[in-house]
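Take this structure, written in structure tokens, and hold onto it; I'll ask about it next.
A single protein chain has been omitted; all remaining protein chains appear in their positions.
Chain nomenclature is as follows: A and B, assigned in order of appearance, with residue numbering initiated at 1 for each chain independently.
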Amino acid sequence: MEEYQRLSLIDPQRVANLPTPDKLFLFLSCTGSIEYPGTERAVRIVGEKLGIEFVESVDQTCCTGYMLTCNAVNPQLALASTSRNLSIPQEMGLDVGVFCNGCYGYLRELAHLLHSNPAFKEVGDKANEALGREKFRGHLKIYHVQELWYKQLEKLTSLVKRPLTGLKIAAHYGCHYLANKDVAIDDAQYPTFHEEIYKALGATPVVYKERRACCGYSVGRGFTHREETVLPHITNKMLSAAAAGVQLMTTTCPGCNTALDREQKTITARGNAVSIPVIDLSQLIAFALGAPVEQLGFKANTTPVLPVLERFIK
Amino acid sequence: MKREQASDWSLEFEKAIATSGLADDISRCISCGKCTGVCPVAAISPSYNPRQIIREVLLGNYERIVQSEEIWRCFWCANCAATCPSEIKYPLLMLYIRYFSMSHGAGKKHVDPFIRFVTKARQEAVTFQPGKPARLDEIRALRSSLGLSPLRIVSDDGIREYQKLFEITGTDEWLKNYQETPEVPINLSYLEGRILVQDDSNSGSEREA
């Protein structure tokens, strides 16, 4: 039995409590929209196959979490924009689906702060009032799409059109989903639900030494400490994946995807040749479900994706 | 060099953090070192040590924190928080510490690179939208081929509202202050291994050994 199969720490109660919604508000990611637009497309394709309609709003702005955690704005701005952004789905009567670990973590943490701390709530309420918007009441639910996909794993399995037989896939879970220990469906230390999804798609999950190492890119250290810490860290991570024979890696965060995909060019140029395409989990699922490959936006990737997926396209 | 003086410590620091509403209860820290053991930054740059930073805060050694280069290294990956037996939300503490340091005029060089994103986000309500026309064309072409709008656009109303948030939360003023405040020269420096040395030149230029 493979290492990841010997013990599952997935919380069955939390999975059972997840909804199978018909309709969700899709919270758009700035990084996703710009760096890997195929992810957003893939989320919609998978949603459609599972009967989830995603609605967006042109009024939704950046979640402001990145600028907050780079210490580049007054923290009150992040509270106010969370309050404002979440009042949009609240007015629509919808819960929220997010496909970026960053947006997910910031929205949840800031919504929690708004909800639990009267001083923070006042900042949010004052902002919404000044804009003529409803007060943020804090009752709507925020889901990451990856957990909604896992919830309907059986249905996904039945929908597979391109079984990914023999493809060695490894996970980069991303820290800002798993760190939400109060709601995350899997263990923060050794999660396995992505591996279960790969198996359902017919692929061969691979675990590698640094699978729980972070991408190195959150809070902008890629700009301030790239040489000092970020590049050595990513090099270490990607080389450990290469050593394990990983052919493809998935992420659940466009930010992580940017770090792990784009930096391979520099890592290779500096003498550690590595070429592991990195795509979003939703892109992988959409591909296995038969979505036209040109709809998945793999052109955006620095490390070419098609060489490993080509053989599954009829 | 002189011995560290406990009389120089200040309890105000811990109090300020407790009232910030972000990272209360750091006094729960049992200094077990699990955070540092899993920290990807400490693994590469061991003078950054989350456990020791918590101790500095608890003891009130705020001067050393304010002038620390190390605090700016944190990846904010939250592996520390995910493993902490005392449920300390270290990333939020770090967020606070960095703002605290900035309020003393330190750390600007680690914040400056992001001000351009903020300026752009204030105009477009989206972060990271590139400015270079060639890159924009690339994105437009790809997004259009996927059936998405050529660029991720926030409505005019959305942008107006976002800009209003900059106003009413005092962010515009905050940014103005930030840009007008010069970086305070630092007169302490640290060697790897956290040995305190006096900087004789008092120039603040040799902060890292």
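Throughout what follows, a contact is a pair of C-beta atoms (placed from the backbone, for glycine too) under 8 Å apart; a residue touches a chain by one contact, two chains touch by 3 or more.
Here is the rule we go by: contacts and distances are computed from a predicted model.
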Per UniProt, the name of the complex member that is left out, chosen from "Insulinase family protein", "Cytochrome bc1 complex Rieske iron-sulfur subunit", "Heterodisulfide reductase subunit A" or "High-affinity zinc uptake system membrane protein ZnuB": "Heterodisulfide reductase subunit A"
Per the touch definition above, residue among B:Arg28, B:Lys109 or B:Arg160 touching the missing chain: B:Arg28
Sole residue of A:Lys209, A:Lys265 or A:Arg311 that reaches the chain not shown, by the stated touch rule: A:Lys209
Of A:Arg6, A:His139 or A:Lys314, the one touching the omitted chain in the full complex: A:Arg6
In chain B, positions touching the absent partner: 28, 30-39, 42-43, 46, 49, 51-52, 83-87, 193-194
Where the unshown chain meets chain A, residue by residue: 3, 6-7, 9, 181, 187-191, 209, 212
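One rule holds in what follows: only the chains that are shown with their structure count from here on.
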Whole-Å separation of chain centres (CA-atom averages), chain A against chain B: 23
In the complex with chain A, residue positions of chain B that touch it: 21-22, 40-41, 43-45, 72-79, 81-83, 91-92, 95, 98-99, 102, 107, 109-111, 113-115, 117-118, 121, 125-130, 139, 142-143, 145-148, 151-155, 157-159, 161-162, 164-166, 168-171, 174-175
Chain A to chain B touching residues, read off their complex: 28, 30-31, 33-35, 37-38, 40-41, 58-62, 64, 66-77, 79-81, 84, 105, 109, 113, 117, 119-120, 123, 126-127, 130-131, 175-176, 178-179, 181, 188-189, 212-214, 216, 218-221, 223-225, 228-230, 232-233, 294-295, 297, 299-300
